[in-house]
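Just one protein chain is left out here, and the rest sit where they should.
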Amino acid sequence: MAALEFRSDNCGRAAPELIQALVSANEGSVLGYGGDELTKQLHAHLSELFEHPVKVFPVPTGTGANALALAAVGSPFGAVYCSPEAHINTSECNATSFFGSGLKVTPVHGVDGKIDPLALDAAISNAGKGQAHKNQPEAINLVQATDMGAVYSVSEVTAISQVARAHGLTVHMDGARFANAVATLGCTPAELTWKAGVDILSFGVTKNGGLLTDAIVVFNPDIAKKMGFHLRRAGMIWSKMRFASAQILAYVQDDLWLRLARQSNTSALAIANGIKNLEGVKLIAPVQANELFVEMNPKAVDALISDNVLFYRRGPNLFRLVCRWDTTQDEIAQLIALVDRHRLKR
Amino acid sequence: MAALEFRSDNCGRAAPELIQALVSANEGSVLGYGGDELTKQLHAHLSELFEHPVKVFPVPTGTGANALALAAVGSPFGAVYCSPEAHINTSECNATSFFGSGLKVTPVHGVDGKIDPLALDAAISNAGKGQAHKNQPEAINLVQATDMGAVYSVSEVTAISQVARAHGLTVHMDGARFANAVATLGCTPAELTWKAGVDILSFGVTKNGGLLTDAIVVFNPDIAKKMGFHLRRAGMIWSKMRFASAQILAYVQDDLWLRLARQSNTSALAIANGIKNLEGVKLIAPVQANELFVEMNPKAVDALISDNVLFYRRGPNLFRLVCRWDTTQDEIAQLIALVDRHRLKR
Amino acid sequence: MAALEFRSDNCGRAAPELIQALVSANEGSVLGYGGDELTKQLHAHLSELFEHPVKVFPVPTGTGANALALAAVGSPFGAVYCSPEAHINTSECNATSFFGSGLKVTPVHGVDGKIDPLALDAAISNAGKGQAHKNQPEAINLVQATDMGAVYSVSEVTAISQVARAHGLTVHMDGARFANAVATLGCTPAELTWKAGVDILSFGVTKNGGLLTDAIVVFNPDIAKKMGFHLRRAGMIWSKMRFASAQILAYVQDDLWLRLARQSNTSALAIANGIKNLEGVKLIAPVQANELFVEMNPKAVDALISDNVLFYRRGPNLFRLVCRWDTTQDEIAQLIALVDRHRLKR
Partner (left out) sequence: MAALEFRSDNCGRAAPELIQALVSANEGSVLGYGGDELTKQLHAHLSELFEHPVKVFPVPTGTGANALALAAVGSPFGAVYCSPEAHINTSECNATSFFGSGLKVTPVHGVDGKIDPLALDAAISNAGKGQAHKNQPEAINLVQATDMGAVYSVSEVTAISQVARAHGLTVHMDGARFANAVATLGCTPAELTWKAGVDILSFGVTKNGGLLTDAIVVFNPDIAKKMGFHLRRAGMIWSKMRFASAQILAYVQDDLWLRLARQSNTSALAIANGIKNLEGVKLIAPVQANELFVEMNPKAVDALISDNVLFYRRGPNLFRLVCRWDTTQDEIAQLIALVDRHRLKR
C-alpha cells in the first residue's frame, strides 16, 4: 500500500509560487546581507500586511526565529513563560538558553497547549521579582496555533498580554503556524499580534509552503535595534538575502499564505469530522489548525502503522496527524477509511 | 555610467543549475530534518568527491559553518589560532565565542592572510598548556583561499597541520572560497583537506554560485558525533533539508563548482594582469583566487567610485575587488580602462 | 522583645575553630592557587574521611559548587533532573545554565523535596535520547538534606543512582546540608556518597559553621580533569587558597562538622517536638535536618512576626524555621512558647 503522509507539514512540498520567486530573483547583481531591493520591499509589504511599521528579519528556521526573538527581549537572568507543550520547551535542544545566555524556559500550565492567564499571573507574582536569588520574569511565549493544534482567540491573546503588561513583560508569539491561526479566526494579522499586545512574532513560512526561510517580525522598534547583531553572531544573516526575501514576498503576495493555510486547515477538519464520532477514536484537543491529536487503542494504532500511514506516535495510544497545504482529498478519504477499519482492534 | 559590480561574490547570481535543482527537488513528500533521499545522496557524493567517508551538514551561512565547526572541536577554555585577517577574527561578530561558550579567537601573524607555521608553533608552545590561568590551545583555523586572496599550497597546509598534530590541536579549514583554491592549485579536494591534515571543513557554496546554503564537511568521525545537537540548538537544521541538499548536490555535480571557481579566478587574474604593471597601481597580495587588494592614490580611488565602480574601500588608498562566477569580459575590460584612466590622479 | 533568629543557618556565626584556623594559617609565604601545604593536606584528609581518593576544590559559595559541578558533568545540550524545590531550580538565578552553557534544569516530581525514582526513570525514558530536537539527559541533582528539610536515606540515594546508571547519567549531590544528613542517618560519608553512586558532591561548609568557603568533592577522577579550568574561568580559584583550605580542614577535624550539625538538628527536632501536636500547627515535611516548614493561620503567623520572630514566610500560612549550630535552648523555648500563644489566632 502506498504511504499516506501525515508526519509533518515540513514533509511537504514548497508552493510553486515560492520556487518561481527564486527563479525571478536570480537576475543581476545586488548588494548582499539585505541591502537589496527585494528585502526593502519585504519591510514595506509586511508593514502594510500588519498595518504597522515592522522590521522583518528572515531566518533559516523557526527555532532560530524563536531563540533570536527571545534573546532580543530576555536577559541571562530572565525567565520566559510558556506552555509545557511549547516548542521552545520540548523540541529546541536548549536553544533559548543558548541564544539567551542562560535565559530560562519556565512552563506554566493551561489546556490544549495554551497558557492559562491566571496561572501565568500567579507564576509571575510569586517569582520573586527584584530578588537576586530568583531569575526574573521577562517574557511570554505564545504558540499560535498551539502545539496541540488549538488556536488562541484574539481575546485570549489579549488576556495574556494584559498579564504581561501588568508585570512589565514582553510578549513573543511563536507563529510557526500563524497562517493557520489567522485563517481559522478570520481576523487580520494586526488584530492577532500588535493590536492584541504581541511585541515580536516568529512568522512561520516553512511549514506552510515555504522552503528554507522563516522570519522574525518586530512590532516594537526598540526590540529591533540590536537584532542585526544577534543575527550576525548567530550566523543567521544570509549574504544572498534576496533569495530569502523573495520567498517571503511570494508567500504573502495575493494572500497565498492564507490560501495555503486554509487548505491544510480544511483537510484537518475533514479528518476530524470523519473520525470524531467513531467509537474507539478520541480527539484530545480541538482541531483548529492543521494538526490532530488522536487517541486509539494501541493495537489500532499499530494497525495504521502496518498499513503504511505515516505519522508520529506520541505514546502507546496517542498519535499526531498533520495536514499539508497539498494534502489531497484522496489521502483524507483513505486515512478515514483506515481509521474506521482499525479503530476497534484491541 | 552603468555600475561595475566588484563588491563581493555574494552580490552575484546563483548558478542556474542550483535553482533548477530546487525545482526538481520539489516533488512529493519526504521526511524532514535530513531524513530524505537527497540528503543521503549528499553524504555519498561528497564521500566520493573527498575520497573519504565524510559527514556533511548543510548550514545556512559560512559564519554558521565556521562557528559550529569550531564549537565542535573547541571548549569554553580553549583558544583557536588564526590569521589576524581571518574572517572569524574580523567579521563574525564574536560568533566563535558565542557558539564555543567562550572559546577565544587568537591571531597569529603571517603574510597574505596566512598563518606562519613557526609563529604558530611559538604561540602554542608559550601558551601555558595545562595551566588553569591560561586558555588552552585547541584548534587552528585556516582560511582557504585567504582573506587576502592568496591560496595555501598543499605543503603549506601540511606544515600547519603538522604543528597542530605535534601539539594535539585540531585543524579547521574555512573554505568559503575552497573551490577557488582547488581550482588554482589543481589538486584534489582530498589532497587539500584530510590528506593534508584537515579535520573539518567549512565548505563554501554561496559565494561561488550558491543561494542559501553552505556546508560543514567532517573528516574525523569523532567530531561529527555531537554535531546534530550543535546544529539543532543553533536553529541550523532546516526541516525541509532536501532543498539545501539539492543545492549542494547540484553544486558538485559534473565539477560545476570547479568550473564556476575557474571563471571567477580567471577574471581576477585578467584584472591583475591588466593593472599590475601600471604606474600608480599596486597589488598588495598575490592574486590566486577571485579577490584583488589594490593600492592607488586616494584621488584615484575617489575617481573610480565617481565612475560607479562598486567595491569595498579598506582605507584611503586601499580597496578590494571581487570577481563573481558571472563577471563578464566586458566588465573586466571596462574596469581595467577606468583604473588606467584614473591611476595617476593625485 | 529581642529578635529570635530563625531565618537561615547562614545568618549564624562561624565556628570559632574555623576562625582560629585562619589565624594559624597566616604564617609565612606559601605558593598561591592551591600550591600550598594546607591544600595538599585537604586532599589527603578528605580522601581519608570519604574512604576514597577524592579531589577537593574549595569554592566561595554553594551556588558556585553546584553550578561548577553540573557544568563539569553536563553539556550545552543536556538536561539535569532535580526536584522542583531544588535550590538549582528555585534560587540560583540561572547559574546552572550559565556555567553549563545552556544546560537545562528539568524538575521531576517527588515528595518532601526529593526526586521520585520512578518519575525520574519515566522522565529520562521519554526524553528522546539521541534525537537532536531534544536536550539530552545527562545528570541528576539530589539535595541532601532536601530543600524541605527531609533527608534521603542511603537506599533512597542508591535507588536514584541506579536509575542514573541504567541511563548513563551522572549523579551530583548538592550537600549544602550534607553534614546534617550524615548526622541524622548515622552513616559514613562514604556510604552516603560514592558507595551509593554519587559521582560529585557540593560539600557544604558555610551553613554549618563556615565563613567564606564551601567545596566540590569529586569521587570520579575523570570528572576532575577539567575542573581547574572551570574554576579559573569562573574566577573561583582563590590565589590565597590556604585560607580556604584551612577552614575546611578545621571543619572536618575531630568531627567538628558532625558535632555542629547535630546541634542544629537537635534544635530543629526540639522545636518539632514542641509544636507538632499543637492544634493549629502543622509540619508539612519531616524534620530530619535543621529546617522546619510550618503551617499556621495567617493571623498566627502575623503575630509571630509582630513578636519579632525572624523567619522566611513562604505564603500567607506557611513559613520556614532554620536552626543554627549555635541556636540556644532559650531561643527554642521562647519560640515554642510564642507559637503556642499565637497558634489559634484567626
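The first chain written gets the first letter, and so on, giving A, B and C; residue counts start at 1 in each chain.
Here, a contact is a pair of C-beta atoms (placed from the backbone, for glycine too) under 8 Å apart; a residue touches a chain by one contact, two chains touch by 3 or more.
The model shown is predicted, which means the values in this text are computed figures rather than measured ones.
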Residue touching the undisplayed chain, where the options are B:N135, B:T193 or B:S239: B:N135
Given B:V23, B:L49 or B:C93, the one touching the chain that is not displayed: B:C93
Absent-chain contact - pick from C:W194, C:F243 or C:F311: C:F243
Missing-partner contacts on chain B, residue numbers: 76-78, 90-94, 97-98, 101-105, 132-135
Residue numbers in chain C that touch the chain omitted from display: 5, 7-8, 10-14, 16, 19, 22-23, 26-33, 59-68, 92-95, 98-99, 206-207, 210-213, 229, 232-240, 243-244, 324
Touching residues on chain A - with respect to the absent chain: 33, 75-77, 101-102, 132-133, 136, 226, 228-233, 237
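By our rule, only the chains that are shown with their structure count from here on.
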Chain A-chain B separation of Cα centroids, rounded to whole Å: 34
Euclidean distance of C-alpha centroids - chain A vs chain C, Å: 41
Euclidean distance of C-alpha centroids - chain B vs chain C, Å: 51
For chain C, residues that touch 2 or more chains besides their own: 76-77, 101-102, 132-133
